[in-house]
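Report on the structure given below.
Each chain you see keeps its place in the complex, though not every chain is here.
Going by the order they are written in, the chains are A and B; count residues from 1 in each one.
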Amino acid sequence: MSDLYYGVAYYDEYMPEDRLAQDIALMRETGINVVRIAESTWSTLEPQEGEYHFYHIDRVLNAMHQAGIAVIIGTPTYAVPAWLVAKHPDILVTTAEGQQKYGPRQIMDIVNPTFRRYAENIIRTLMAHVQNHPAIIGWQLDNETKHYDNVGRYMQEGFVRSLQEKYPSLDRLNHDFGLDYWSNRIDSWDDFPPVENTINASLACAFSRYQRQQVTEYLAWQAEIVREYAQPHQFVTHNFDFEWRGYSFGVQPRVDHFAAAKALDIAGVDIYHPSQKHLTGREIAFGGAITRALKGGNNYFVLETQAQGFAQWTPFPGQLRLQAFSHVASGAAMVSYWHWHSIHNSFETYWKGLLSHDFSRNATWQEATTIGADFARLSPQLAGLRAENDVALLINNEAMDALNQFRPGDAQGNVYNDIFRRFHDALYDHNIALDIINDVTEETSRYKTLIVPGLYAADDGLLTRINRYVEQGGRALIGFKSGFSDENVKVRSSVQPGILHSACGVTYSQFTLPEDVTVAACTSALDCREHNAAELWMELLTPAPGTRTLLRYQHPAWREYAAATEADYGKGRALYVGFLPQKTLISQLFDTLTDGLELRSRTSAYRYPLITRTLRNRDGKRIHFLFNYSGDSQEMLAETSGTELLSGKSVTLGEPLRLRGWEFSIIES
Amino acid sequence: MSDLYYGVAYYDEYMPEDRLAQDIALMRETGINVVRIAESTWSTLEPQEGEYHFYHIDRVLNAMHQAGIAVIIGTPTYAVPAWLVAKHPDILVTTAEGQQKYGPRQIMDIVNPTFRRYAENIIRTLMAHVQNHPAIIGWQLDNETKHYDNVGRYMQEGFVRSLQEKYPSLDRLNHDFGLDYWSNRIDSWDDFPPVENTINASLACAFSRYQRQQVTEYLAWQAEIVREYAQPHQFVTHNFDFEWRGYSFGVQPRVDHFAAAKALDIAGVDIYHPSQKHLTGREIAFGGAITRALKGGNNYFVLETQAQGFAQWTPFPGQLRLQAFSHVASGAAMVSYWHWHSIHNSFETYWKGLLSHDFSRNATWQEATTIGADFARLSPQLAGLRAENDVALLINNEAMDALNQFRPGDAQGNVYNDIFRRFHDALYDHNIALDIINDVTEETSRYKTLIVPGLYAADDGLLTRINRYVEQGGRALIGFKSGFSDENVKVRSSVQPGILHSACGVTYSQFTLPEDVTVAACTSALDCREHNAAELWMELLTPAPGTRTLLRYQHPAWREYAAATEADYGKGRALYVGFLPQKTLISQLFDTLTDGLELRSRTSAYRYPLITRTLRNRDGKRIHFLFNYSGDSQEMLAETSGTELLSGKSVTLGEPLRLRGWEFSIIES
C-alpha cells in the first residue's frame, strides 16, 4: 500500500445493460484505482445448488486488470439465495420477534451448521476459481456481519454450553446473576429457559456477549478458509459498521470490533454521515478513531462511504472533497464509494452512487475526479499517515449492554452511544484528537489523558487498572455511572463509584433525574453562565477531604451536593462528573483536567467549524489538515509553517489564512 | 332513474325492537325513496349451514314496496358467520402479520375456493328467494371489497402462475425485476419464495397489482351469479371506497376502480369527509370525479355518506344540505346515508345515522326533510346532470404503488395520495372542475389540459401518448418523479424525466430533499412572495434550449437549477415542476400553462370557500351551483343569468349575491 486507494463498489450483476467498458473508461477518468465486487451475489454465482456461474466475476477481473484497477473480492455470504431457503428454511435466523421471512439480506443464522456447510462451499468454490487472478489485492469476509439478534436454537444451546463451562455449579450462576429475584433461579441445566424474554439484565448481557462472540468466531472461520487459498501479498479485511440511526451513529452493539478484527490483516469500515448543512466530520472522526484502533493504529480502509447517497445527502459543492480528505486525516488508506452507479431496481434505488441512474457526468462525479487526481498526486505525502495522539477514550461493549439495560428515565435506544458521542463530539469540536481504546493496560500510560464515559459494568481488574493509570501520573475524566456494577452487571454493594472512588476521591449513595437543574462553577477556571444544564442523570456527590468541588447543582433540594469533582491521586489526577454536561462544559472540564499539560492531541486553538488534525507521514514530516466544516468562509492565523500541498504555496506561522465554505488546506511542515 | 334518489341504509336485523312501521312512516316524512339492505347479514340469513331465515328481508321488502320506497339488496358476503369459520378456519385471510382472527368484517380470503363455494351458495339462495320482488331496483355486490392484504397460499400460488404465463423464462423476470440484487434471483419456479417480505419493489408492485386483479375478478364473479337471477330493469352496482385516513382521503390502493367497475351497470361509492369547520367539499369533489369516470361520465350513486357520523362530524346547521347538493353537483344520482338509525351495540355505536339511538326527530333529521323535499321538487332539473369538463387529471394505481415504495425522506403512508390531493385540491380551490382519467388515449384529446402528478411508474407507451397529447395541442402539467421508472418499477437509465423529457424540454440527473428551500419566480406572471416553499422533493432541473424557466430554487448550493419549466412541443405546451408546490402556486402554474385558453372547467373567478360547478341537465340547460363552504356570509357578483331554483327568483349577470354561512344557490340558465 504505497498509494492512497480511491475506490468504488461495482456490481456488473446489477447493470440494466452491458456497460463494463464504458464504466472502466469513466473510472479511469475519475482516478479510481480499486473496486470492490461480489459480496452480495451468491444467487448469481450459484443460481442452483452446485451450479456455478462466474461470468460477471471473470469479466470484471479481466477488464479491471487490463485497466490497472485493483480488485477486492468479498465472500458472497451475507445474502442467501432463494433455493437455499426453499431447501433449508431453518437457516433463516430466529429473533425475539420470531423467525425472519425471506427477502432482506442479513437474515441468516450464522451458527446454523447447514448454513455453514453451504457458505463454506460457495466460499471455497469462488476462492478456487479466482485465487490466482493478478487483479486481486485482497479479500473481504462477508459484509457488515452481525449476529442479527439471533435467539435461535443453536445460539441458545451454545450459550448454555458456554455457561456450563464457566460455571460447573449453578449455585454460583444463580448468585452472580441474582436469579433468585422473581423466581428466576435455575437449579438444573435441563430447565435452562430460553433467554430472549428474560428480565434478568445479567443473563441478558451475558447472552449478548455470547452473541457477539459468535460473530468473532464466524469471521475467524471465514478468514481461515479464505487464507487456505489467498496469496501472501493479498490482505484479508472486513467491512465493519456502526450503530445505525439513519447514519453511522456510534459504537456497534452487535459486534465486538476489537475481538473480531483479530482475524483480519487490515481493518475496514463503512462510514455514512449526515451531509449538506448537517455535515460536521464528527462521524468520520469517531469512526476513523475506532477503526484505526483495531489494528494497532495502522491505516484502515473506508470500504464504503457515500457519494450521493440518500436524497438528503446530495453533497453541496466542495463537500465530497472535504469528506475524502477528512478520512485521510483520520488515518484512512482508502476511500471507496458505495457505489459506482445507482441501482435501478429493488430496494436501495434511492441510495445513489457516484453516477446517477443515467450514468452521466454529474456535478458530484466531476468533483470526484479532482479527488482522484489529488490522491494520485499527493500519495507520496499522504499515504501511510500515523496519528500521534496522547488522549484516549475508553469504549466497551459490555458497559454499553449493561447501561442500556437500565436507561435513565425516559431515555430510549442506545443511550450509551448518546453519552459516548457527547464526550467524543465535545473533544472533536474542541480540536482534541483522540485515540479509542477498549481496555486499560500498562500501554495506556503512553496517553497523558484518559476519558471514561459510561463505564457502567466492569470487573475489579479494569477499575483497578484505571486507578493505577491515574496513580502513575495519568489524568482521567470519569463520567457518571462508571464503576457502578461488576462484570456480571451486579451493582456493587460498596460505596459508589465502586473501586474508582479511590482515584476520584468522591462518593455517592443517592442519585436522581435532573429536572430543570443547572450547575454552578466553584472555580474561576469554569464559566457556567451558559450551557449549564445537567442532563440525563445526576449523582449526589460528596467529595472526600482534599477533593476539589468543581461544580455544584443549582436546585433547592440538592444544592449541598457536588456535581463534578477533581482529586489528586498518586502522580495523577481524576475528574469525576456526576451528570451529562453539554459539550462546551465538557471541553472546559477537559481543559481544567489537563491544565499545564502539553498535549499533541490539542491540534489547534480554534474550534469547530474549523477542525484541524496533525499526523506524521512516512518521511517523518508532520501533515496538518485544516478543514472548514461550514458553508461560510473562515479566517484563521496559521498555526504552523510549511508548504500547503494542494496549492504548493508556502505558509508562515501566524499568517492569515482564509478557507472558503467547505474548503480545506493541507500543510506539510 | 328519472329522479334523484334520497336514501338510507336500513338494518331491521339490528333493531332493539320492532320499529318497521314507524321507521317507514318517518322515512316518508323525510323524503326517503330508496333503502339499502342486507349487505352484512349472512349470519342472520343463514344462521347455520343450509338453514335460511328470510324473515327480515321479506318483511322489509314487503313494507317498503307498500310504502313506495325502492330497495337495493346487497349480497351478504363481506362478513362471514361464526359457523363457517368454526368449520373452515382457513377461509380467514392471511396477511403479512399472520392469519386474521375472527371478529371483524372483511377478513376473508376472497380467493379461497371453500369461501367461494359458501359465498356462491348464499348469494344464489338469496337471489332465488327475492329475485321477483317488485320493490327491488338493483343489486349491490358485496361491500367495499378489497384484497384485505391477502398473502395467503392461494393468492401467492396464483401470483406465481400469473408470472409463469407472462415470463416463460425466469431470466427475463430476474432481469426485469432486478432480482440479482442482494441475491434475490429465482432460478427455478419451485424455489419461488413467499413475497410478503420481499425487498424488491418490482416484485412487490407486481404482487400488489395481482392482488387488485383478484378483487376485479371476484366482483365480476359475483356479478355473473347475480345476473343469472336479476331482472332486466335492475342494475348491478358496488359500493367502492377510498384510501381511509379517518375519512375518504384519496385513491384506493387496494382496488383498481376502473377495472373492477367494468362488471357494474352503475358505479357506487361511499364518501365520508371531515365536517363542522373542516368541511370543504374537497372529498365530495375528488370522490365524485373518480366515481363519475368509472362508467364513462355517467351519473353514479353515493351509496353511503354521513348523516351525523362520528361525534366530531355532527353537522352544523346547513351543512347536511350543502353536502347533499354538492354530491349532485359532482354528478351523483343518489345520496344515501349510512344509516337510518344509530346502532345500539357492537362496534359502530358511535357512527351515528340520521336518527340517534332514541329515534327522535333530531335537528339533523329535520334538515334532511328539506333535502328530501327539494330532491323531489327539483328532480326534473337536477336528475341526470352531466359534467362538461375540459381539464383531466391522471391517476394510476401502479404509479401509486411504485412511488409509495420509495417515499421521499421521512414521508409516511400513502404519499402518492398526498401529492394527488395537493394538485386536486389546488384546482378545486381555484374553481377548476376536472375529470379523472386513468390512461391517456386518443380520446384524451378532448381535454384541453392534462394534469399528471406523480406518474412514477409507466411503460413507454403511456409516456409516449402523453408526449403525443402535447404534440397535438394539449397542455400538460407534469409533476416531479413522473416518467422516472418503467412499468416494472425499474428506473430508466436514460436521461430523466425519461421519455417525457421530449415534451417537457427539461432534464435532470440529480435531486435532493428540500430543507428550508423556497422558489423564486422567473416570470412576472408568477408571484412567489408567499407560499413559496419547495416541499417533499426537489429535482435539479436543467432546461433544454428554448425551454422557459418559470421558477428557480432559492438556496446557496442549488440556485443554478430550475424548479419549474415550460416548453412548447408541437402544437401544445408542457409545464414541468420538479418539487411539490403549495396550492396557490399550483393554481398560478395552471393559469400560466392555460394562458389564452377558454376553459369550460374554469367555472368562476372566485376561489374557495366560494365553490362553483356548472353541469348540463337533460334539457340541455346549464345548471350553475354556488356553494359557500364557510360559516361566514359571502358576497359575490352573479357570473350568469338565470333562475335560482331553490327560491324561484331570477338572477342577472353581475347582480350582487349573498350566501349565508354554509348556504348554496342553484341557477338554471
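Note that in this section a residue touches a chain if its C-beta (ideal position, glycine included) is under 8 Å from a C-beta of that chain, and two chains touch if they have at least 3 such contacts.
Everything numeric in this text was worked out from a predicted model, so none of it was measured.
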With 2 copies placed, total copies in this complex: 3
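Convention: only the chains that are shown with their structure count from here on.
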Approximate Å spacing (C-alpha centroids) for the pair chain A, chain B: 50
Touch list for chain A against partner chain B, complex: 11, 13-14, 16-17, 40-44, 47-48, 76, 79-83, 85-86, 100-105, 276-277, 308, 311-314, 316-317, 342-350, 356-360, 362-364, 631
Complex interface listing, chain B residues touching chain A: 177-188, 190-202, 406, 408-409, 485, 488-496, 509-513, 515, 537, 556-557
